[in-house]
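With one protein chain removed, the remaining protein chains of the complex are shown where they sit.
As written, the chains take the letters A and B, and residue 1 is the first residue of each chain.
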Amino acid sequence: MSNELNHLLGLATAGKMSRREFAGRAAALGVTTAMAGAMASTAFADTPVKGGVLRAGVQGGQSTDSLDPALAASDVPFMINSTWGEMLVDAGLKGTVEMRAAEEVSSNKDATEWKFKIRKGVEFHNGAPLTSADVVATLKRHTDEKSKSGALGIVKGIKEMKADGDMVTLTLAAANADLPFLMADYHLVIQPGGGVDKPDAGIGSGPYKIVDNEPGVRTAFEKNKNYWDANRGFADQVEVLSINDNTARTAAIQAGQIHIMTRIDPKIVEMLKGDSNVVIERAAGPGHYVFIMECTKAPFDNNDLRMALKLAINRQDMVDKILGGMGSRGNDFPINASYPLFDDTIAQREYDAAAAAAAYKKSGHDGSPIILQVAPGAFPGAVEAAQLFQVSANAAGIPLQVKLEPDDGYWSNVWNVAPFCASYWGGRPVQDQMYSTAYLSTADWNDTKFINKHFDEVLIAARGELDQAKRKTMYSELANLVRDTGGLICPMFNDWVEGRRKEVGGWVANPAGTLMDGKALSMCWLNA
Amino acid sequence: MRIPVSALLGMSITTIFVLIAIFAPWIAPYPIESAVGKVWENPSTTYWLGTDTIGRDILSRLLYGAQVTIFVALVSSLLAFSMGAFFGFLAATRGGWIDMVLSRAVDLMMAVPSLIVALVVLSVLPLNLTVLILVMGILDSTRVFRLSRAVAVDIAVMDYVEAARLRGEKQGWIIFREILPNALSPLVAEFGLRFIFAVLFISTLSFLGLGIQPPLSDWGGMVRENKDGLVYGKAAALMPALAIAVLAISVNLVADWVLQRTSSLKGGRGA
Partner (left out) sequence: MHPLLKLVVQRLVLGLLLLLAVSVVIFLGVEMLPGDTAQAILGQSATPVALANLRAQMGLDQPPWVRYFTWLAHALQGDLGKALTNNKDIAHAIGQRLGNTLFLAVCAAVIAVPLAIGLGLIAARHHGRWPDKLISGVTLAMISLPEFVAAYFVIFLLTQVVHVFQPVSMVFPGMGFFAQLKAVALPMIVLVMVVLAHMMRMTRAAILNVMQSAYIETAELKGLSPMQVIWRHALPNAIAPIISVVVINLAYLVVGVVVVEVVFSYNALGQYLVDHVAKRDLPVVQAVGIIFAAVYIGLNILADLIGIIANPRLRHPK
């Protein structure tokens, strides 16, 4: 099927095109009327149904969770905040942005000044209209060091913000062609008055209002009757249930206690396919599992040793065994085909015991054990992946050893502290943001301690580059720098593997984040 | 002396487990760390008990796992029993402030959530088998203390103990010759169960990151590694669980027999 036809089907499914319009445009693509009709009936069987209670079972909730969007760090708060709040824009499909609280965005020629026109008639749950002043106050709150915001790194580059009528003007310290994508960050939920008085009030402009919130257990919502967009918010009530155990979550969707679930263990997908009530949804996204070496600490300050380890990992084996095939091989840089401007001509690095042994010999390492620190919570299957790595590296004569660490305190005591450990990245909507978050010399989260002046220069230059072809070449260079000289070992990109009951309609995979990038409860409905 | 069939069965299975633990390196068909097969293969002639979550041979891992599982559980339960029973008897026979101090100290230890104890130990002490055994033994000895004190307090006021005291017997004699034989039955019954709890406790601690380092794994840890396959009947999760159950039952068959022997030791009638 042609891409264009797919696109039409997508529009039809999303309810953005009438059946007649679809048939007409499909015919223009050379599709017979009968066939278009058949296709349309599958697409239009899915017209939104209003009402009912839609429940999502999500992993990663804790009783310590807060409703303050600045503090959101795992799937449950992410899903909750995406349901009661909205940002200026959302990350749309195929590297686009979708307008939400803003209805228009434009920039000056060198991408140093951006204007967001705020949508009229958008209202917070407390009845107050959403204004440009609220937007500026929100962004200001996240730039304040006291705010503890996870988006601090993102808004840091904004030099000046101004509210004027329905227009918000952001002036940047340096050019950034990707600024609209940054505004889609899930921490930047627009709150009345910026949420300064009560950041965890849970009052936003989203399609659902919070009725009851018990952190780490359940958050219940009811429909926001004054919501501006008729294409979201179909169910009368929605709930986010925090269900951390894989088996219980899977059993709950099979029993119909929930309608949507996150993180199906890839290994049980085959067995779950036997259940006709559950549909498995996969989306290849930017998330990846990594082993990180700090380039500044011995013995990892030696690029030959880093290369030896990169060559000593069997990526296909990891994809097969750790991801159950639900993912793709990494290539030691943090970008894959889900990003715009991805260079797919960069050669795939393979497991090569001989080359690894040669690089190891060249590094002159003294033969003392190389310790890889890992905890079960570093990523799903991290301990097993580390053991696979150990076996393949030992086969190449590299004395890799795995050290099991407790989950408790892993992210404060091991990650970004130990010279060699396991971790994961959820990915970002655009390449610049991924590199700026973790590979720029000065980045807070530069966990590989990758310090390369040329890399930094190219990255900053690419950020302001509006010529897409040139930009792609620059990103290709960055990728090769990280791949060949960096401290990142990226064995695999993990797909989102999620489940929905067959009666759930309106599902459109969005690889930018889990559960349709947090919009599943807002955009799905329950077929009777 | 006639040994009943059940006790014989229990003893032979336990012995077999101990033997395979000792000889694991020689009888295991594959190395413990090699991912030789596909994920979660069913038992076959190549992999007698199937393969685990990354394709390692379950049989080999079970054999190696028997070493650490049985050794750690046994030594820590013995430690818990010798400490717990000794102090429990001491508290019961001496009474007074010794009883008060020991009992309240144990109350304190039991009252602090074990998660916090485990995490503190974890961050302060080096992680090795000795520490693991000590931690498990000491934590468990509090439970044994309470039980043995409860049993011994009842016995300590019996006429025959009173008589021994009046005869001028020493503390040690009273504890080991009067109290111990009469308190043995409940303690033996408790030992059988404490041993199982220890087997399961290792896997809990491993999960927190204290103790068994990969690629070695204890049986409980193996169940945990493969737990997502459990409801789909994957051999990888069922086999180690089965191994624990068989070990548990055979150890307790032996304990039952010892219990029967000890209760007849006291004179009385019967067996």
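The rule is short, and it goes like this: a contact is a pair of C-beta atoms (placed from the backbone, for glycine too) under 8 Å apart; a residue touches a chain by one contact, two chains touch by 3 or more.
Just so you know, these numbers come straight off a predicted model, no measurement behind them.
Of the candidate positions A:276, A:345, A:368 or A:412, contact with the unshown chain belongs to A:412. Across the entire complex, the residue among A:104, A:160 or A:214 in touch with the chain not shown is A:214. Panel shows subunit A; residues 57, 62-67, 71, 73, 145-146, 148-150, 152-153, 200, 212, 214-218, 241-245, 247-248, 251-252, 254-255, 257-258, 408-409, 411-413, 415-416, 444-445, 447 of it touch the chain omitted from the view.
For subunit B, the list of residues touching the undisplayed chain reads 6, 104, 107-108, 110-117, 119-120, 123-124, 143, 146-147, 150-151, 153-154, 157-158, 182, 185-186, 188-190, 192-193, 196, 199-200, 203-204, 220, 223-224, 227, 230-231, 237, 241, 244-245, 247-249, 252, 256, 259-260, 263-264, 266-270.
The working rule: only the chains that are shown with their structure count from here on.
By the touch criterion given at the top, residues 246-247, 251, 265, 267-268, 271, 317, 320-322, 324, 375-376, 381, 383-384, 386-388, 390-391, 402-409 of subunit A touch subunit B in their complex. Touching subunit A in their complex are the following residues of subunit B: 33-35, 39-40, 53-55, 119, 122-123, 206-210, 213-215, 225, 227-232.
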